[in-house]
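Following this message is one structure expressed as structure tokens.
Yeah, one chain of the complex is gone here, protein chain that is, but the others are all in their spots.
Moving on to subunit A:
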């Protein structure tokens, strides 16, 4: 009603001036009708003679009835001026929903409006968020996305597309690096490699890779089941033990920390070296407080540079 349609010119047929006057006329009509009933309720005033009382009552009553009819005719005149809204709905198909009278059982139109407003807000917020996130580059791969084809240099090696044989070679070399760590590679779901790393008798790590980049890790206990019922590596279920859930969180932090877009095999090597420090998960005390337990957990954090053991709450 506000804004665009202030003058009443844009939408033909709707005279806003007359509209507001008609609303005022309705209020006037209402008050005059109320006066009629008040007059009837009050009854005859106290006067000297019975005739006098009757006369004054009748005159009062007639007066109020006249005012009612006056107001009613005024209202009729104004309603003719207001006119009908145009036939073509500016809301198109969705406006037809608003014609449904049963508002309690099928509140479709109001829900539609809410959904539309919500999606608009979401789009706006997403735009703000992407602007903020783009300020800091979070890409671990060397691919430049969003750059037009003309500007992209021709001889850029895309480390995202590596032959599977190369990945296998890198992994098998890392497998031979540490005696207490064994890595088993499988590709049950397409070309991404899934590694099952067994560290001594302490833990098992499931690493999901995307060519040579580490995507996700899940750390589980040595005695826990890492296979689903079909015999495939289970990459979704969490460990049952709190200590390994904590180590999983730390491993995820580690895979985001070790980043070198041009040399992903160095990254995998560093990650595995870091992981290997967990062989003494239950034996090493915390370097800061000297104790073994903090809230029932052993020191689960391994420093990224020095590989020293700290409690999660003791690390800097």
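One rule holds for everything that comes next: a contact is a pair of C-beta atoms (placed from the backbone, for glycine too) under 8 Å apart; a residue touches a chain by one contact, two chains touch by 3 or more; residues count from 1.
Everything that follows uses one rule, which is that contacts and distances are computed from a predicted model.
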Look at the options "peptidylprolyl isomerase", "BHLH domain-containing protein", "Mediator of RNA polymerase II transcription subunit 20" or "Histidine-containing phosphotransfer protein" and return the one that UniProt uses as the protein name of the missing chain. "Mediator of RNA polymerase II transcription subunit 20"
With the missing chain put back, one of A:213, A:244 or A:258 would touch it. Which one? A:244
Residues of subunit A (touch criterion as defined above) contacting the omitted chain: 201-202, 221-223, 225, 241-244, 282-283, 285, 291-293, 295-298
